[in-house]
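Removed: one protein chain of the complex. Kept in place: all other protein chains.
Right, chain A next:
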C-alpha cells in the first residue's frame, strides 16, 4: 500500500515543471522511503545528543542553581519544565496540522505516517504541561485546576490529540483513517490561536506571557538562560523522538509490503 502510493505520487513530477509542481516536488523529494531513511539516519544523532545535553544542562541549572523567585520561592522551578512543554504542546499540534494539510492536499504518504507518530508524543507532552501546571497551581493560586480560558483551551488541545490518536487508527482501511484524522487535526488547529491569545483576549487566572516578541522579557536573566536552554533541549528532544518513531514506522511499512509481496509471490508459485 505504502510503496504503491509513493510510486503513484512520484510519477507526475518528472512530467511538468511549473512552480506548483516544484513546490510539490520539494514536498515529495523525501516521500521516497529509501531517501528519507538515509537522511533520517544522518539527522538522528544530531538531534538526539544535543537534545540530551541541552535538556540536562537547562534542567540542572534551573532546578538547582538558578535563584528562587522572591514570592514563589522554589516552586518557580516548575516553570523550567512547564513552559517548554506548553510551547511544544502547541508547536507539536501545529506540526500535526501541517502534516495533515500535506496529506489532504498533496497526498504525501510520509505526512500520514508523521501525523500518526506526532500524535502520541504531543499528547504526552500536553499531559506533562497540564500536570506540572496543576502542581504549580495548588501552592501558588490555591487551586489544582480552574476553568479559565488558558487552562480550558489547553485541555481541549489534549483531547484533540487523544481524538487524533484514536481516529487515525480506527479504520480497517488505513487511508480512510489518515483522511479522517487529518480533517480533525486541521479543524482543531483553530484552538492554537485561542490558546496563544487567551491570556490577552479575556481575563484569566493564568498569567500573561513573560517572553514576547514586542517587549523585553519580564523575567530576570538568571532565570531566562536556563529556561532558554531547557526550551531548546526539549524541542530538539521532541523532534528526535518523532524522527525515531517515524523512521521505525517507515521501516515497518517497508517490511510489511515486502512480506505481502513475498506472500503473493509464493502464492503465485504454488
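Heads up, the rule we're going with is that contacts are C-beta pairs under 8 Å (C-beta built on N, C-alpha and C of every residue); 3 or more make two chains touch, one makes a residue touch a chain; residues count from 1.
Just so we're on the same page, contacts and distances are computed from a predicted model.
Matching "L-lactate dehydrogenase complex protein LldG", "Cytochrome c-type biogenesis protein CcmE", "tRNA threonylcarbamoyladenosine biosynthesis protein TsaE" or "Spermidine/putrescine import ATP-binding protein PotA" against the UniProt entry of the left-out chain gives the name "Cytochrome c-type biogenesis protein CcmE". Remark: the omitted chain is touched by one listed residue; of A:49, A:141 or A:159 this is A:141.
Note on the undisplayed chain: of the listed residues A:76, A:99 or A:195, the one touching it is A:76. From the set A:56, A:105 or A:258, the residue in touch with the chain omitted from the display is A:105, counting the whole complex. Residues of chain A in touch with the missing chain: 20, 24, 67-72, 76, 79, 101, 104-106, 139-143, 146-149, 186-187, 189-190, 194, 201-205, 207-210, 216-223.
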